[in-house]
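Below you'll find the structure, written out as structure tokens, and then a few comments.
A protein chain is absent from this complex, but the other protein chains hold their places.
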Amino acid sequence: MTVHVVAYDTENPADTRELSRALSQFDVSRVRRIALLVKTEGNAEVNDFSRELAMLATGQALTSWGGAQVLGRTTFLISTGCEGAMTPFGYLFADVDDNLEPAQAKALAIGCARSRSLKSAEIGTTAHADIAAEAVRDAMKDAGVNVKDVALVIVKTPIMSLAYAEGAGGARITSAHSKAVGALGAGLALGEVERSKIVQDAIDRDLTLFARRAMVFSGSELDCVEVLLLANKAGAAGNLYVQTGSFSDVLDAHAIRQSLREAGCEIDAQGCVADPTRVVAMLVKGGVSPDGRLRGYRTTITSSHIDMDKHVRATLSGVVGSILGSCRIFISANTVHQAPAGAGLCACIVRRSR
Amino acid sequence: MTVHVVAYDTENPADTRELSRALSQFDVSRVRRIALLVKTEGNAEVNDFSRELAMLATGQALTSWGGAQVLGRTTFLISTGCEGAMTPFGYLFADVDDNLEPAQAKALAIGCARSRSLKSAEIGTTAHADIAAEAVRDAMKDAGVNVKDVALVIVKTPIMSLAYAEGAGGARITSAHSKAVGALGAGLALGEVERSKIVQDAIDRDLTLFARRAMVFSGSELDCVEVLLLANKAGAAGNLYVQTGSFSDVLDAHAIRQSLREAGCEIDAQGCVADPTRVVAMLVKGGVSPDGRLRGYRTTITSSHIDMDKHVRATLSGVVGSILGSCRIFISANTVHQAPAGAGLCACIVRRSR
Amino acid sequence: MTVHVVAYDTENPADTRELSRALSQFDVSRVRRIALLVKTEGNAEVNDFSRELAMLATGQALTSWGGAQVLGRTTFLISTGCEGAMTPFGYLFADVDDNLEPAQAKALAIGCARSRSLKSAEIGTTAHADIAAEAVRDAMKDAGVNVKDVALVIVKTPIMSLAYAEGAGGARITSAHSKAVGALGAGLALGEVERSKIVQDAIDRDLTLFARRAMVFSGSELDCVEVLLLANKAGAAGNLYVQTGSFSDVLDAHAIRQSLREAGCEIDAQGCVADPTRVVAMLVKGGVSPDGRLRGYRTTITSSHIDMDKHVRATLSGVVGSILGSCRIFISANTVHQAPAGAGLCACIVRRSR
Partner (left out) sequence: MTVHVVAYDTENPADTRELSRALSQFDVSRVRRIALLVKTEGNAEVNDFSRELAMLATGQALTSWGGAQVLGRTTFLISTGCEGAMTPFGYLFADVDDNLEPAQAKALAIGCARSRSLKSAEIGTTAHADIAAEAVRDAMKDAGVNVKDVALVIVKTPIMSLAYAEGAGGARITSAHSKAVGALGAGLALGEVERSKIVQDAIDRDLTLFARRAMVFSGSELDCVEVLLLANKAGAAGNLYVQTGSFSDVLDAHAIRQSLREAGCEIDAQGCVADPTRVVAMLVKGGVSPDGRLRGYRTTITSSHIDMDKHVRATLSGVVGSILGSCRIFISANTVHQAPAGAGLCACIVRRSR
């Protein structure tokens, strides 16, 4: 099995021309898993429906390529918000049975999983965290890896909107709360958060609890937990490798560079990646301290009419973009229970040099 | 004469406690010129009056310190927009007759000038550019420097709002147009733009025309052109030095570092300034290509519900903030006729090492 | 032929359940024309793609009901912006050959037309206005009515976005400019604007030129002019009647009431429609004077961070909503060349009392 990663551009959230071109190079009968990590330029305000549009259009593109049944093997993560130096684009992950020789070293592998549907009363509770943990374990099985091999789990977790809460008789669960629960669940599965610490009052509050290899997103369109797992696996084919790193705050370019170095990239005298073509994917998730302070200075990140996530994404687009010289970086915000307060994490997938 | 530069924080746009503390160290009778470069956290949307509030409060603080007549020796530049990693703060420049020995090398000097009031029919025209050029020349005289010594001219230029245009019978002149005119005028005075090229149709259009040492701002509160000039002058006292640099786009961290190196700062292996305490002020102004593309990628900088200047400021706050490890950077956007399309400029004031 | 009008609610822009239910009552083989006037809750900021989503979902619903060929007989007008007391909803117009006896009086009839594709060089020019006029005449023919019968023409007119302009070598044409051109064309066809007055410099400037029975919208998705025409026609079946009215500004509730009275509605002592169930559709388009003044007072309608159209829509939702006691009103803004500066127009479709 070989995991291929292709970055593709979009002209609008419904544009799937480059995606279709990328898919066309694969034989659908040999594709075990597809995953899509997409950034749309939807404005990320309330009543932005660009994710729904992208989902509809992307589903049609996949169906055109591989028939409706390919959707069952596909994991979608569509995220809004391309502020600053970010371009709207997607990463296509294809796990292909191409009979290649295993690589000498460990190579990139992916695993996907989806939990059962959550009951409305479960959403936002510790049961939700347990279900997320189970989904992460399922994704490890799907990838055929153990917990040490895991580089990153990308978790999509359901929220309970007002409309749904009213129908279901549950309480409204915000996106932030649901992400917090999902992160604790991922941390549990990865051995980074103790089960005994995951109590209702700790959720979104006890910021000393955090996973170290999880990026969590919420989705109003689903009622289950979905996981895409990235790992380095012995016996996998291909020459890709994934490296996870952490950084202490959004200005911590040093840690981003360190992570790239550990992935095998050379950093030149200017602080930039010497051979950027080797970086096939870069995922970054950053946060800010709840008081909005950065290096001791007051900022407006948590106190402005612009959502804090937009400040974080735009700032990181400068920091990471100036290291990679690129706008094709998947940057998101909110790292509650995914990093210490105000800190963040990144994952880079690089092509090994010969 | 010695120019002192003090950075001070604010808790809100009307907070002048740190400014007053900074002023109190100077003997008003020996202060030749005061200049204030201030960033407020006002939201920079239409009907944000934080500049007016800061102006009122700052004027009161100056008057408390030096009497009303000190306002006549003071140049204000109050700017809104602290997106991303920027902190709301100010730089106080004080040009003091302290009888110190001249420095051995050239040292920082400032000059200030104010043009006559523009007639409403002049605003936005080539006459406006000529008046701006004259004000820059006056600021050179005020500083006692020639054109080669000039590192940066900061120009504030009037706009004509709808209300004023109606009263005065003139056409409405936008902030962007007025800045463009001011920049051409500054370029003319600095020998960087030829007078023959400054024609009405070129304003805000012919982007091949640009000054190289000007940052231009607009103000609805004034009807004249104001200039604050930074130069390195033989015979000046003090150990400050100002260095101007240019960069090719908002991700061009290399050029920012190069400018800091040329100012005498050491850049460490991580790409950061080795001794950030030596950087007493950092001014950055960046832009984006009119088509919103960056390194060939589509961005939403010029096509989103967030003003393009906010994208640029937040992105640069990451790029420059990660080099300096600081949030106290005066970052602004729009570089029309101040740099090539999509490019920008910076000025760093550093303390010479002994 | 009988025109049926059904109002249907939506839970989100992709929700077509009520639309499908409404369609199911019609025999597709007897439906001559379908038209949809839809308001989505998309936030109406840049990079709101709710129209595209609604278009995709609505197209699927129509295809499910009547096969792909029904799309050729359908006119779509999907509009964003449900500020204030407006609810997201749609009006379905179905022109059905149901062999009913003609009504004794004139009854509601609709006509649809689509122009040829405009060349990029034509968009925004007087040629564009002529093409719009021709499309309005075609819609009259389609409805089988003459100019006196026409109550309202709803015109959708192409814009030229930056991206398209670059590819096509044309100048960017804004939504406002394109609507202005479309309105002049409609006024020409309706005999309300003289052809000789339609010159390039008059477009979006000479506000003394205006149609009296046109509401114009722009669409980036089309390269032609589309028209939906509402008329009262002798020989048509059904008991619906359409009445057009005009009002002098957004607070002119009197004129709205007058229009409802002329349509045959009774206004009670409270100023409300006595029998609101008889009003099957209400369309309102309002504007504001370019200087933002209303009844002599300064407002922020044209000078705020909120788009002027949102101010207008929300204000009118109060004025008209309090007369009808309803949130299902199709309100839009911008009446350039569709009414005198600052004024507006409305059209109400009422069920005749027996």
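Points to keep in mind about this one:
Order of writing sets the labels: A, B and C. Residues in every chain begin at 1.
FYI, a contact is a pair of C-beta atoms (placed from the backbone, for glycine too) under 8 Å apart; a residue touches a chain by one contact, two chains touch by 3 or more.
These numbers were taken from a predicted model, which means no experiment stands behind them.
Touch with the chain omitted from the figure is made, among C:A180, C:A314 or C:A347, by C:A314.
Contacts to the hidden chain, counted on subunit A, fall at residues 45-47, 162, 166, 291, 300, 303-305.
One chain is missing from the display, and on subunit C it is touched by residues 9, 11, 41, 43, 45, 82-89, 250-254, 257, 270-272, 294-295, 297-301, 303-306, 310-311, 314-319, 321-323, 325-328.
In the full complex, subunit B touches the hidden chain at residues 11-14, 40-43, 45-50, 52-53, 56-57, 163.
FYI, only the chains that are shown with their structure count from here on.
Centre-to-centre, using mean CA coordinates, subunit A is 43 Å away from subunit C. Inter-chain spacing, taken between the CA centroids of subunit A and subunit B, is 40 Å. Measuring from the averaged C-alpha position of subunit B to that of subunit C gives a distance of 49 Å. Multi-chain contact residues of subunit A (touching two or more other chains) are listed as 11, 41, 43, 45.
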